[in-house]
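Shown here: the complex without one of its protein chains, the others still in place.
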Amino acid sequence: MKIKQLLPALAALFSFSIVALSAQYIGLLFPAFTVPFWLWLILLTSSLESAYYATYYLNRRTPILVRFIELGLWLLPVYFLCGRVIESFLWPGFLVLISWLIARGYGSQLAFMERVADYLGDQGASTVSWEYESLASTDYHDLPIKYFWSRLYACGILIALLAIAFHNRGGSLKVAEAFHLTVLGSVALVSGLALQAGAYLFRLQILWGYAQADVSPSLTRRWIKGVATLLLLVLFVVNVAPVNYWPLTAQRISAIARGLLIKGPRVSMPPMTSQDGSPQFEGEQDLLFPEEVAPGPWGIILALSIFFVFAGLAFLILFVLGFIVVHLVGAEVERLKGLPKLAVQIYSGLQRALCQLFHAMRNARTRLQVRGNIPDSNAFAENVVKRPARRRAAAPENVRIMLRRIAQEAGKKGLVFHPALTPSEYGRMLMDHLPEASRVVDGFFAGYHKVRYSNQEVSISEQENLLEIGADIITKIENLRGDESHGKVGGT
Amino acid sequence: MSGGAIDLTLWKVLTFLFVGVALLWETRPAYGLAYLGLLLFFIFQYCQGKATERLMVERLVGECYLFPDDTRSLTLQVTNPTLWNFAWISIADRIPAQLMTGKRPKRSVFALSSRSSQEVTFQITARERGVYCLGPLDVFVGDFFGIRTQRFGVVQEQTVVVFPPIYQIADLALPARLSFGSFKALWRMHPDPTRLAGLRHYQEGDRLRSIHWPATARTQTLQVKQFDHTVTATCVVFLDLYKGNYAVSKFHVGTELAITTVASLVNYLIQRGEACGLVSNAILAEYSSENVVASHEGALQILPRQGIAQLTQILTVLAGVKAQEKKDFLHLLTECAHLSEGAAIWLWVVPKDTPELIERAWNFVKKGRQVLIFVVDEVCHQELLHSSPDSPLQVFHISTEGAIVS
Partner (left out) sequence: MAKLAVHKVAEFGAKVAGNIAKVMVGKEISVKMLLVALLSDGHVLLEDVPGVGKTMLARSLATSLGGSFSRIQCTPDLLPSDITGLSIYNQKHEDFVFRQGPIMAQVVLVDEINRATPRTQSSLLEAMGEGQVTVDGRTHALGKPFLVMATQNPVEFEGTFPLPEAQLDRFFLMLQLGYPSMEEESEILLRLQGRHPIADLKAVSDPAEVVAMQQIVTEVFVEESVRKYVVRLVRSTRGQSQVHLGASPRGSLALLRAAQAHAALDNRDYVTPDDVKMMATSVLGHRLTLKAESALRGITAPSIMAELLRQVDVGAESKDGA
């Protein structure tokens, strides 16, 4: 899948989440502007349509009438769903229009990025530094990357202003509302940054294409992996990092200023007022546990459940942190200390446990398959049971077939058994990629050599053992992940 | 190192603003914006900057020797010793046009994860003789979000020597075997114990191991073996690259043919096991390593030696020579004749066999040397073209026909 195909979807998701989040805050500030739930679906689909249409089909020669018809097709259902009441339609219609327009803007920019050579000129593309110049230059109709950053931060500022306004009005959030806002905010952040990174990659790919650069095939995959890691880190920091540690907030400064103006230079803490206006400490009532109310069994279960939920959440946070740390620091995890180390241990432990479970299941399945398949291919089982004389002749072939199967499976993972490699060289190559199974691999290839190259007879039990080891190796190869940290980029 | 995709200073200032807003109005979105700015514009940029400083780029191949039309892959190794993951690194080698494969320099782009290395391969094609210098390397490093692109040059130079083409001497319209006529051995050589010349009576001081025992037994007097002396023909090739001696219209063709002729002759002589040297009034190109050549009085001189190492040295020098307009060939002969006293055979590669040149050649012949003159342009003394193979002065005309000069 090309990155360009994904970008409009991200743009649409970002447009939708920003508009939805703004609408949510405005709804909280002004209850009259509450949006119905069905509108969200229309916001999302209209954004998707707008982004993809603008990316792939829209151009300067598209008649304005077509654009109006396209917008009308989205506004008309909203009008009908609002009961054809114009007052009810205005706000949802406006939101749909905004979402549609933001998505359209992104789509147009993606289309514009592809025409970069039209603006920079072919002559520029023939110079060595063209790539750099085009990245570093600041003119040419508002560079796309700047466009994306500006939109991202403008949207962020809008949401922050709405949140501050809501906070200053002393509004309180229900759990469901807070959850809604957190989810929408996270979606906006992730989609916005992913769109930013994706658009940048898309732009680079276009530039590299013009410069005829030799781009490593694994770059896009690594890019996605790297961006995912960074996004998790950003998401973690933005959602978990403290937000109330600074003593001099606007509220306190204004309180101090008021105090200075009214009572003189005595500094006092801002009063925490209750509903009736009398000063009291917040949470005072919650902290007092009524003694006469004994916790019943349901209370204990509830307390335990809360404990497990929180423990699970902490575990999950540590797992995510572990994932981020492992992917950021790579092979240097053993140098870590404290919380990062704990997080890495939890991540690795859980990953290992899951892998082992998975391996055990796959192993059992593969053994069953191998035992079932090999005799079918060369009548091995039949020989073993009925014709012991032929058994010896056919058995070594099974070990060789097993090596071919290993090579076939490993070949799918990129570990090709080149004809110029000896079996033991191939074995060493497998051992490098399966360090945990090096003894098993070594054992198999030692046995294989004896079967293949010596003139001595190998016992049936030894051969069966080799087949089992081979099946084990196949399972391990199937679970292998590629490591391309020492790859090659070929250029001509 | 500088440069960037966006105005980083502006965004850093904005981040300070966001931080201020977040601290004053404690809400999660405001703090989120501030944290995002701090991460993206400060922490990530700082880490990437530090990692870029420690990025190592090195060439895996040392000096590279090629013949025209040869193609060679050159490998660079980029190593990231830090924990930072580079989103993308783009690297290009500055390759001279005479070595470029394709129309433009090739750029390789790859991602580089922490504590890993990447090999990048470039291909060069030798087009014409010369000593070239590759590099510096042009490197771009960027992040995931297009915040900053860093560009820097890495001074990792590499010398590529493109030898002049070598032909079989028959392809130069020369006899398939050059025969050197009779000449004096200027230096007394050691007796060759494998070339038994005869026996003589024992004299005081003779070594015991040279006594011929069977003959001694037969004659009842001590007989000593007598050996022939070993004679090795030492050759020096003189190359005339004085601009004034070449016709203007054929200057490039003539000089290249002369250089090719010298390369082919040296190759032929070295393959025959002769000791061969070079003297020329040419100048060396900018990148040529002058320490390989004993430069004397403005002339290039390589003393006669045998072996493939000598051939490599002479061809390396020939790869980098250029014509000059200060020192005439006759001056060169006057000044450098004494430096090549030991050489028995002189091979002169010149554009024309002028009467002065022939007269000078006769003078050397009289001193016991053999002079072979290879004319690349115009032969004035046709009678010498058909002289006997035993003659100490011979003239050969190098033909421009065939594949030598296109």
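Before moving on, here are some points about what is shown:
In order of appearance the chains are A and B, and numbering begins at 1 in each one.
The rule is simple: a residue touches a chain if its C-beta (ideal position, glycine included) is under 8 Å from a C-beta of that chain, and two chains touch if they have at least 3 such contacts.
Owing to the predicted nature of the structure, the values given are computational and were not obtained by experimental measurement.
Of the options B:66, B:92, B:112 or B:279, the residue whose C-beta touches the omitted chain is B:66. In the complete complex, the residue from A:423, A:447 or A:470 that touches the missing chain is A:423.
Taking the complete complex into account, B:216 is the one of B:79, B:101, B:121 or B:216 that touches the chain left out. In the complete complex, the hidden chain is touched by one of B:121, B:226 or B:312, namely B:312. Interface residues of chain A facing the missing partner chain: 400, 403-404, 407, 417, 419-426, 449-450, 452-456. Annotation for chain B: contacts to the undisplayed chain at residues 63-67, 70, 163, 166, 190-194, 209, 213-214, 216-217, 267, 270-271, 305-312, 315.
Here is the rule we go by: only the chains that are shown with their structure count from here on.
If you average the CA atoms of chain A and of chain B, the two centres end up 54 Å from each other. Against chain B, in their complex, chain A makes its touches with residues 126, 128-129, 131-132, 135-136, 138, 143, 145-146, 148-149, 153, 156-157, 159-160, 162-164, 166-168, 185, 189, 193, 196-197, 199-200, 203-204, 208, 211-216, 218-219, 222-223, 226-227, 229-230, 233-234, 237-239, 241, 243-244, 246, 248-250, 253, 328-332, 485-492. Interface residues of chain B, counted against chain A in their complex, comprise 3-7, 11, 14, 18, 21-33, 35-36, 39, 44, 83, 85, 87-88, 90, 92, 94, 101-111, 113-123, 138, 140, 142, 144-146, 149, 151.
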